[in-house]
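Note that one protein chain of the assembly has been removed; the remaining protein chains are unaltered in position.
For reference, chains read A and B in written order, and residue numbers begin at 1 within each chain.
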Amino acid sequence: MRYMSRVLIGASVLLLFGCSNPDPSATGGPLAMRRLTGEQYRNAIEDTFGSQIEVAGRFEPDNRQEGLNALGASRVSVTRSGFEQYEAMARSIAAQATSPELRVDILPCEPQSATAPDHACITQTISELGRILLRRPLTEDDIGLRAQVASRVAEEQQDYYAGLQLALASLMVAPDFLFRVEVAEPAPLPDQPDRLQLTNLSLASKLSYFLWNRGPDETLLAAAERGELSKPEGLAREVNRMVASEHIATGISAFFEDVFVFDQFDALSKDVAQYPLFNNRMAADAREQTLRFVVDQLVTQEADYRTLFTSNQIPMTRSLGPIYGIPVRAVDGWERATLPANQSRSGLLSHASFAMLHSHPGRSSPTLRGVFMREALLCQTVPEAPADIDFTQFTQDVAAVHNTARDRLAMHATATSCRKCHALTDPIGLGLESFDGIGKFRLAENESTIDTSGDFDGAAFSNAAELGQAFAESPLVSACLVENLYRYAVGRKHTNGERRLLRYLEDTFAGQGYRVPALMGDIATSEAFRTATAPSPQAPKAQTVKQQTTDIDRTEFDDKAHVSLIVSKSKPT
Amino acid sequence: MKSLITTVLLILLGACGDKSASVAPTDAVMAAAAQEQVRGFVFTEWSYDIPKENPGECPEGMNITDEDFFSEEYAEVRDEVKRRFDAGDREGALGLLPADACKDPSVWPDPGHILFEGDASVAGLDLDGENSLASGEGQCAHNDFTGANGQTGIDNQHYRLMGCVKGFRPDGLFDRLFDSNNSILENGYATLLEIKLVEGTRDKGLVEAKLFTSAGPITKDANGHVVPDMSQLVHADTMFHSAAFRGEIKDGIFTAGPVDAKLKFKVQAIDNYYWFRDLQIRAEMLADGSMKGVLAGYWDIENTFNFLTEVYIGPVHLGRAAANNIGYQCAGIYHALPRVADGHPDPETGQCTSMSTVIRFAAVPAFIIMPETSLQVAQKK
Partner (left out) sequence: MKNSKSGGLNRRTFLRGTLGGAAISVGLPFLDIFLNTNGNAMAATGAPLPQRFGTWFFGCGMNPARWNPSTEGLDWELSPELLPIAPMRHRMNILSGYSVLLDGEANQVHRTGVFGALCGGAPKTADTVTGPTLDVLISDAIGTRTRFRSLEMAATGNPRHSNSLRDVSSVNPAEPSALGFYTRIFGPGFSDPNAKDFSPDPSVLLRKSALSIVTEDRKRLERQLGYSDRARLDQYFTALRQLEQQLELQLQQPPPLQACSTPQAPVDLPHDTEIDNVIANHGLMAQTLALALACDQTRVFNMQFSDRASSLRMPGSTDTHHTLTHEEPRDAVLGYQPNATAFVLKSMEAWTQFCQTLDAVPEGDGTLLDNCLVMAHSETSEANTHSIVGMPFMTAGTAGGRLRTGLHVSGVGESVSRVGLTMQQAMGLNVGQWGADQNQTDRPISDILV
């Protein structure tokens, strides 16, 4: 059954590509080199050296731009301390790979003598392993210099592997390993003299990082080397294969991890007085629970994306049992469970991960949850709070008067300077108030019953499950997914020229039953994905590198599928 | 690329391992739990009853230890013992000390263990249904206690045994251990209680109960309290599953028993089990779903001696060290146990083989998972 549907997806990709209703022609935006994320680095090491290598070290933090680390990857570089970490990691990995225990499994050849240089073997090793690391065949220069230095070291130290270690370490600190450099050739059109087309090798990397969150595998690399990705059938075949593969789960997981801002889990801490149950192991499990759920629904069950908000199935592990109040049979690992019926939970919005991530250390926060839902799930902007607010009126020690969060936020719903933004976030955030700051269900706060009813852009709901249903039915949700997935794939904001493509993708997404793997296939085979405009050789106008999604004025996008928010910021007095 | 193939295989196998969890979630455990016919509890407190308010008097004084009893002999060899210990010769050092009755109680005659004879406000239950007196008939005659709330006929021979031991007095070693809830928080095992409704309602009905030892320790929260609603797997060895026993819930009080129960206990140097015979439970069911009360039953005295003396860290036998710390002599206890025993007389000799004992306990709701319904999914976490 699964095989058949994979074939169908593949067929639909092919159909879309070669048929009468192709994606609207669009040229991709500017080229940008992207730094590998920690996860991508680990995958690269695993792909090159196998899973027995331990990667010990700290990666530089990713940079979140406009809601996605994938965009920030195109802006970051490497700091001094970051580079030191990379260099230390490279040495450690090279040492492990050449160690007597592991070298037999990892290295492609043995030297004639372990205490002397061996030009043939070292050249072969550098060439084969380097090809996987740098995601392209190595040039004579790449190999030659390394082999030369390695051989000299091998001779001086009478240790072939000391030389090889050096060569391997140098590969792992190379800029074209740490960064995905995009190379493109001119492919002008009459009205677009600047138009470029990605080389096969660059396209291969872009595809595999999008679909699998790792470098190209042997099949894809070979296909790129043979120039097959320039042909529609070749590209479709590879995309087909990659979408149907088990690795699509890794790609989907990495995407949602980015959209859901799950890197915030690293710094998550809770007030132990309020939430003694909380610990970092539980937080890590909650994060994994949501990602497993997403993969289970979208890949294993091949379900409609919108069911993410309505499904009552959830992967469960022992540490999370007490949060949901259900028994867990598995001693280790994960099992399928059903959300308990009497807690009005269904879908993503009722997961512990969101509840604990978007809360304060000592209490829940409808506003933070509302901001997350608006920005990450609906692609809407919520401006920052004005600088001149007097916060003393909201401190917790007036709990005697304001028992529930709804009471505490009442003032935000009425004060002029607050209400425009809080009207976006609070009504829907309050719908999740039955889940406390770590996601546990509760009926009351400070002995006052919690009211979870509200309105989501015209759709009334009385609890979290109904809010989930409203999300599933909202066209904004699927439109936002398409937009996020596209930006994630190309590593930048979409250009004006790509708006038509986005609309097309949204329509196709709906037409084929909201299946995310197929959507990814559509993006991967679009013309915009494999083309680009030339990067500016001059310095651009001063840009402010922003950390959060908050300041962007999106009013220019007045498409039907996007709600424009004309919210003026209050000026400080 | 052998390693790539291995990697892919591992991924596939991992994914398949996951899919073994595709059993329908509605099975007996889930359904029963959902309907609240079966309720599970995990013990959050476990202590002997040390009557802080009125521990009673020991007019003959406290019991002494081997160190006191053999003080002259110890003084003679002390320097040489220390020298040998410092040099790492543990065996040689111990060899200089007087023979260890904690390893073999036959090496010494009865040195005389001081029992607690007086009155104290102990907790417990009237296990034998009568207000016994030591002057009564038979070898097992003993004086009952009157409890703090005026309840008469309380059988607690354990207190008669330990009431004049320094470590068993208020603020002694046991008291401090129990204050820090050591027997729960450091225990490698948990005690589980399952209550199944047979007739009536949750608040007023007849129940069937079972006691288990868990397969592993409890889960603690950041403040060191037991996490409620955690799923606890039951120990695979059925020796630590009690038989089902009858009980009743009425007016907020749960009573049940009698039942025989063997319950594992692994804390610091102890790795053993209790053997209680004809154990009864009486506990208050509280509004937050937890319960608090006593277990009272007959502790098999051979098991008692074994529990006290089979104390190890690695190969090092610490029975005597423990006895010295707590404040008794193993030889004394050995000979005192038959004197205090008040239960389960041997049919031929009439000698009682078990001793009434009281355990204070508290418990919170938990999900009890039997081994046959659990998933031993050996996945990487």
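By definition in this document, contacts are C-beta pairs under 8 Å (C-beta built on N, C-alpha and C of every residue); 3 or more make two chains touch, one makes a residue touch a chain.
Just so we're clear, the structure is a prediction, and the values are computed from it rather than from any experiment.
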Identify the visible chains that the left-out chain touches across the whole complex. A, B
Among the options B:45, B:128, B:248 or B:271, the absent chain makes contact with B:271
Contact partner of the left-out chain, one of A:341, A:410 or A:534: A:534
Using the touch definition up top, pick the residue from A:173, A:187 or A:385 that touches the left-out chain. A:173
Determine which one of A:145, A:189 or A:341 touches the chain that has been left out. A:145
Positions on subunit A where the hidden chain makes contact: 30-33, 56-58, 75-80, 82-85, 87-92, 141, 145-146, 149, 153, 157, 162, 165-167, 169-170, 173-176, 178-179, 181, 183, 272, 276, 279-280, 534-540
Subunit B positions in touch with the non-displayed chain are 78, 86, 88, 171-173, 176-177, 180, 182, 185-186, 188-189, 216-217, 221-224, 266-269, 271, 313-316, 325
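Heads up, the rule we're going with is that only the chains that are shown with their structure count from here on.
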Just how far, in Å, is the C-alpha centre of subunit B from the one of subunit A? 51
Write out the stretch or stretches of subunit B touching subunit A in their complex. 1-4, 6-7, 10-12, 15, 17-18, 21-23, 25-26, 29-30, 33-34, 215, 219, 221-223, 225, 227-231, 233, 367, 369, 373-379, 381
Of all residues in subunit A, those that touch subunit B in their complex: 46-47, 49-52, 105-106, 217-218, 246-247, 272-273, 276-279, 318-319, 321-322, 325-338, 340-341
